[in-house]
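One protein chain is absent from this view; the other protein chains keep their places.
Should a chain be cited, it is by its letter among A, B and C, assigned in written order, with residues numbered from 1 in that chain.
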Amino acid sequence: MLLGLLPAQIVTALDTVVRQLGLQGLPTATAPWWLLLPLPDRQASYAPLVFLVTVAAVVVLTVLAVRAVWHRRVRRSAAWDCGFVRLDARMQDTAEGFGQPIRHIFQPFFAMQRELPTPFDRAPHYSVRIADRLWLGLYQPLGGLVRALADRIAWLQQGRISAYLLYGFVTLLVLLALML
Amino acid sequence: MNAVTALEWFTQVLEVITALAAAPLLFGWVNQCRAWLQNRSAPSLLQPYRSIRKLFHKDAVLATNASPLFRIAPYVIFGTMAAAAAVIPSVGTHLPFTPVADGIALVGLLATARVFQALAAMDVGTAFGTLGARREMMIGFLAEPALLMVIFVASLLSASTALPAIAEQLASQAVGIYPSLAFTAVAFTMVLLAENARIPVDNPATHLELTMIHEAMLLEYSARHLALLEWAATLKLFNYTCIGFALFAPWGTAHSETPQALLAALPIFGLKLLVAGGGIALVETLSAKLRVFRAPEFLATAFLFAVLGLLVRLLLGA
Amino acid sequence: MTALPLDLQILNALAALLLLVSFAMLSQRRIVTLVSLLALQGALLCAATLLLAWRTGENHLYLSAALTLALKVIFLPWLLYRLIRRLGVYWDTEPLLNISGTMLVGLLIVVFAFGLAQPIAALASTAMRSAIGIAVAVVLLAFLTMITRRKAMSQVVGFLSMENGLFFGAMSATYGMPMIVELGVALDVLVAMLVLGVFFFQIREQFDSLDLHHLEALKEED
Partner (left out) sequence: MAHEQFFIDPFNVFLVTLTAFVGFTTSLFSRPYMRVEVARGRLTPGRLRLFHSMYQLFMATMLTALTTNNLGLLWVMMEAATLSTVLLVTLYRTPAALEAGWKYFILCGVGIAQALFGTILLYFAAEKVLGAAGVSALLWTHLDAVKDELEPVVLGLAFVFLLVGYGTKAGLAPLHNWLPDAHAEGPTPISAVLSGLLLNVAIYAVVRCKVLVEGSLHSPLPSRMLMGFGLLSVVLAAFFLWRQRDIKRLFAYSSIEHMGIIAFAFGMGGAVANFAALLHMTVHSLTKSAIFFAVGHAAQKTGTQIMERIRGLITTSPTVGWGLMLGSLAILGLPPFGVFASEFLILTTAMREQPWATPILLAGLGVAFAAIFGRVQPMVFGETTAKRLPHPPALLPVFVHLALVLMLGLFIPPWLAEWYRAAAHLIGGQ
């Protein structure tokens, strides 16, 4: 929030770091504290605090205007259930439901298995399993490769002391041959 | 930063008031054109004003489980739309508000309005509210990049993202054929139609809950809240048309804050509104409503046009 | 080659004998004879040191010869014999590679050792410079015996014969190491033997046999 509302102050603070690094800092613009001037100032400036205050002012103005000109009477009653008898919590939309359209648009990016109940199902149930293609395509094979490699390398450490001595012996001979 | 003169404040206030007043008029005019084009007898031009006034007098009926957010949201949405009107240069371009917010801040403001609308829709928890919110978010999710691309292409031409500066730059440019602007204009109209729930994406006059997007979110509202939201919707259409004028038809807006210039600019602005309203109605009657999951393709083409405009601008330099 | 003086001839003969004993140890299966071969190797080393000391007049060599005699010819073999009798381990099972295979590899290694020692011998100024090759061969052969053995005891004997090879190397290259180092090495070997003795008893206690295939539990392949 602070960074959003007071960018100019933070940018000038960072500017000192840039100067210390010997790079070219911001031009010493004389913009008022509430204004954020980009480098070529002609482009477009932005004053977050003033913007927020104006919008809030307009909102408050509308509230007062409506309250003043018209009335504030409120009456409570049941939500419109469009003919359905009993609305309960289970019928409420879930987050997954909320994301369904976007997921539908980006279908190819998700490896999604969906089980839709057919109208003739005795016990219809709906389930969806979403997996990240990258995880299936890249990470799992990579993990499998590392595990397989680890198993093969584990054979090196097979417990017999004569094998270990042989490793030492062979390294010594190879290095000596290399050195000649 | 030249001192902000009183006249500039005058133009600013004038713009907001014209927006508030003219928005329902534009909405009424579009409905009238549509009716004529579909050779139906048109409702009167002032019908939106009458319905808004009627709603303001009714008692507000709130759902039992409605939270305070439900009651505040209409005011916030209306407030943001009014503030957006202040940022967009409809009549004059010398606005004190220019340094405060540029095009991108404007898109942010519209996004906040959309967020509040979606939250309010989901607040009561009825199936239709969430249905509408979900679809609105989908549309918004796809329309925003296209809108930003449009503003980006326009700012490429005029080296500034502040809408008044773009308008001034384009107005003073020699009139010629700019293919990049043409493509971006097409993209912008498609975004306008999608964002304001016009025909190809959502039918404003529909009563079929399953097909609604914008209307589904307002189902739970009544009386003054509904009035505010209706008015905000008309204001949103008005704002979008003003953005369209600023980016693609900036001639005739007053480039100085003197009263005579403003007075001269008003009739031209009225004429532009009439033409735009007629255009929207024509497009609506010519096209049929798309299935909800065809809307992404529609908006993807909009984005494609905007990017095409960008490429043409960069490659051909026009 | 002019006829070498008598003592050099004897030294070279002793070096050749040392190589022969290392070969013998490589192929020996009875642990008792293995230990006696180790004692023989120690004796040969001691004789060579004495002869070298007499020839070059380096008096610290006499001390080193006495040390080798006491440690490598008398004390350690006696300790090993006692351990063999106490633990009753007389036979070493078939080594990994059969005897003829090991001999062949041993030959290759000796050739390699000589090839290796050639440049060093050329530079050495000591009388016994040709013996450096033999020293390297003895060290590598001892290494081979340790690899191919299956009993803990024979591995230890291989380790000690490697120490003998190293001492012989020092002898032939530089008339022995500085005294302080010789003492240190001798001390280390002595302590190593005591530790190994402790080990034998513990292994015997845990596995009631000195065979190394019991000591293969810690591995990655489970």
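The rule we apply is simple: contacts are C-beta pairs under 8 Å (C-beta built on N, C-alpha and C of every residue); 3 or more make two chains touch, one makes a residue touch a chain.
All of these numbers come straight from a predicted model, not from anything done at the bench.
Asks: Checking the contacts here: which visible chains does the omitted one touch?
Replies: The undisplayed chain, in the complete complex, is in contact with A, C.
Asks: Under the stated touch rule, tell me which residues of chain A contact the chain that is not displayed.
Replies: Its contact residues with the unshown chain are 146-147, 149-151, 153-154, 156-157, 161, 163-165, 167-168, 170-172, 175-176, 178-179.
Asks: Just checking the interface: what residues of chain C touch the absent partner chain?
Replies: Per the touch rule, chain C residues meeting the hidden chain are 116, 119-120, 123-125, 136, 139, 143, 146, 152, 155, 159, 162-163, 166, 169-170, 173-175, 177-181, 184-185, 187-188, 191-192, 195-196, 198-199, 202-203, 206-207, 214-218, 220, 222.
Going forward, only the chains that are shown with their structure count from here on.
Asks: Please compute the C-alpha centroid of chain A, do the same for chain B, then give the distance between them in whole Å.
Replies: Roughly 30 Å, centre to centre.
Asks: Between chain A and chain C, what's the gap in Å when you average each chain's C-alpha atoms?
Replies: Going by mean C-alpha positions, chain A sits 68 Å from chain C.
Asks: How many angstrom between the C-alpha centroids of chain C and chain B?
Replies: Centre-to-centre distance between chain B and chain C: 97 Å.
Asks: Give the list of chain B residues in touch with chain A in this complex.
Replies: Per the touch definition, chain B meets chain A at residues 1, 56-57, 59-66, 75-76, 78-80, 82-83, 86, 97, 99-103, 105, 109, 122, 124-128, 130-131, 133-135, 137-138, 141-142, 155, 159-162, 165, 209, 219-220, 224, 228, 292-293, 296.
Asks: Quick check: in the complex, which residue numbers of chain C touch chain A?
Replies: Listed in rising order, the residues are 96, 112, 115-116, 140, 143-144, 146-150, 155, 212-213, 215-221.
Asks: Residues of chain A touching chain B in their complex?
Replies: 31-32, 35, 42-47, 50-51, 54-56, 58-63, 66, 69-71, 73-82, 87, 91-93, 97-98, 100-102, 104-105
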